[in-house]
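One protein chain omitted, others in place.
Up next is subunit A:
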Amino acid sequence: MTAVENIAKNEVAAVAADERPVVLKVDHVAKSFRLPTEQASGLKMAFLNWTKGIKGYTEQKVLRDISFEVHQGDFFGIVGRNGSGKSTLLKIISQIYVPEQGTVDVRGKLVPFIELGVGFNPELTGRENVYLNGALLGFTREEITAMYDDIVEFAELGEFMDQKLKNYSSGMQVRLAFSVAIKAQGDILVLDEVLAVGDEAFQRKCDNFFSEVKKDPTKTVILVTHSMDSVKKYCNKAILIKNGEIIESGDKDVVADRYTLENMATKKASEKDEPDSFPTGLNARVPFLKVWPVSNQLSDGVEPFRFDVEYEFTEDVPFYLAISLVDTKRGGVVCDSGSVPMQNNGRQRVSFEIPVNAFNNSDFKLLVSLRLDNPEDPNRTDMIAFTNDDNSCFFAVRNSKNKNYALLSDRALQFHQI
């Protein structure tokens, strides 16, 4: 067994045998809503429907069989397209809705933040609203008094706290609501698409806050968002929901890429409606895409690392490969090839190499995506397939003269005092 396989195995093992306690367990949850088909609100219609034997509503399955676990300290992302059931799931987690089947088990204090400013009243002052909102989130006056200064400072609303809320701008209201939610000392924080709030400075603050929370092993965050950037940046795990089912779960990068793909797939989905039998990242248009190592996967960091990309693509349009080198140890994309135009259709194997002598010891992953021209914008390309963890290539750089802390070695880059 090579060292690289070991690395990959360890990653999988770390996820499987997670020893941190489970703080949220969603077990086979299903939920459906009754949608009235005709105006059945009046007594007359209700009677007419009854005589005709019309039920007056259709049953819509919003969630079908959702199961997942969130461990303490996780930053857990829930993504999915509009109407996929994310918000319903969030409301079930927050115990606002009752699931029809299955159970939700929450350990610890859960602070839900489904919408901005729960219970905010425009006739009350900012201060009174903080106390009211805090009480609804489950804090006593003493507890809120203890965190009040923090909240005001984070919201940057010091001089406005004794003004009535109706005199606040909408941005100020949102900031106040958001500050209460994140300064509230809950164990589990449930956030629904709130990252796009406030001006730039406030966003930076939120960014810092999330990074901090991510490091804190006692805090758990469940984040629902459409922004794949925030998923990749903050989350350590994610699930992708489609039509009320989890279609992808686990690694945040895979989920985020799959989501991007799902969004583009919808245009073509109407054309062919066949069952999705391809592994994650692949589809009928690109049935095969894989990175094969050529060099030894345990690289000495001197010779360039060589690898082949094998793809199958038969359409007669210009297409590109894009290769990313990901540092799996420190996180982040180390370098990216951009879109490299390909000449040959069909099943092909193309060779590449990348110099690795600039790096210290690290573990890497080579990801490849197959891309087409964007019909609207000639400067952009759209991804139609990508390699999942099975098809990507893992390799490691190990050399005794290398250091371990930074990604780039002293040979590549150094500070100079001036």
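Couple of notes before you dig in:
We take it that contacts are C-beta pairs under 8 Å (C-beta built on N, C-alpha and C of every residue); 3 or more make two chains touch, one makes a residue touch a chain; residues count from 1.
The rule we apply is simple: contacts and distances are computed from a predicted model.
Per the UniProt record, the absent chain's protein name among "Cytochrome c domain-containing protein", "Arginine N-succinyltransferase", "Transport permease protein" or "Molybdopterin-dependent oxidoreductase" is "Transport permease protein".
The omitted chain makes contact with just one of the residues A:P21, A:G119 or A:P355: A:G119. Between the chain not shown and the residues A:D27, A:E69 or A:E128, the one that touches is A:E128.
For the chain missing from the display, the contacting residue among A:F33, A:F68, A:F209 or A:F288 is A:F33, taking the whole complex into account. Touching the missing chain, out of A:T58, A:T103 or A:T140, is residue A:T140.
In the full complex, subunit A touches the hidden chain at residues 33, 91, 94-98, 112, 114-115, 118-119, 121, 123-124, 128, 131-132, 135-141.
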